[in-house]
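The following block contains the structure, expressed as structure tokens.
Shown here: the complex without one of its protein chains, the others still in place.
For subunit A:
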Amino acid sequence: MLQHKKKTIGVISIMGGLSLLSLTGCGSNMAAPVNPSSGSVGTTQHGVLLGVGAENEYANVMQQIGGKYLSVSAIMSDPNTDPHEYEASPQTSSMIAHANLIVQNGLGYDDFMNKLESASGNPHRKIIEVQTSLGYSNSTPNPHLWYAPSTMPRVAQLIADDLSALLPAHKAYFNHNVAIFDASLQPYDRELEHVQKEFKNAPVATTEPVCDYMLEAAGMANKTPWSFQAAIMNGIDPSPQDVNTEEQLLSNHQVDVFLYNQQVVDSLTTSLLQIAKQHHIPVVGVYETMPPNYSYQSWMQDEVIDLQKALQYHTSTQTLS
């Protein structure tokens, strides 16, 4: 009896370990072998360069700067999936093997890119990692850098510089596109300034740190505890204390707006959304990757306009379309 009991417990712990491995390990190293097949690595086809943006907002800006000399693909672009859970496919790795220019975010947000890049060595390929290029340290807690208003203009210039190095003859063309891009961001900047001036330190609640950089620029006071935001972002359960704090913010009307990440939804965030609606707190749906039919500029501009509408007229704008 005693002997038997010991054995079963041993088996249980081994099985537990195995099942854990099989469930968590099932996708983490998807960096499939790349075969440098037909395509001409590092050269151009019909004078058009190939670009890859790890997230579709970076791909969008790449296209705007590269214009007719760049054909861009985006890897993460589905607004219905959580980018933090992305797993690369063999098709993706072939795309990366043939790219001339890659823009990726860094800060652990798209680690799979580094794996795929090292799996397909290509000395002529240029890679812009936004985190390193803009000097963010590895311990930066909020990876959603594209929501910082200062990020994209600098990234746009980096893209133009790399494209000019690849196609020196068109340097003026690329720089001209940067100027157009910067000018088109002005309405967004003006709207941010407007919100900052009119509603300085307005209290808001969030589910996730997605648009925190934008809220900071708009002068909002984000009341949601960081530990809550981080737990939701990383797909773990927040502590009961934090859940309680967040619920109180909404049910006691301690915030003016509830910013809700459309792309990371679970039973907790859904119930928070209900509490916000019950207590007539205006909801602004924010997106982690660029929604369809938008450009980076129009996306950012619409989100800040939605924030402004929520603050001024208490209107909810749950989805962009």
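In this section, contacts are C-beta pairs under 8 Å (C-beta built on N, C-alpha and C of every residue); 3 or more make two chains touch, one makes a residue touch a chain; residues count from 1.
The criterion applied here is as follows: contacts and distances are computed from a predicted model.
Choosing from "NADH-quinone oxidoreductase subunit L", "SRPBCC domain-containing protein", "High-affinity zinc uptake system membrane protein ZnuB" or "Molybdopterin converting factor subunit 1", the protein name stored in UniProt for the chain missing from the display reads "High-affinity zinc uptake system membrane protein ZnuB". The residue from A:150, A:186 or A:239 that touches the chain not shown here is A:239. Across A:48, A:185, A:268 or A:305, the residue that sits in touch with the chain not pictured is A:268. Residues 4-5, 8-9, 11-12, 15-16, 19-20, 22-24, 26-27, 80-82, 84-87, 225-227, 231, 235-244, 262-268 are the ones on subunit A that touch the missing chain.
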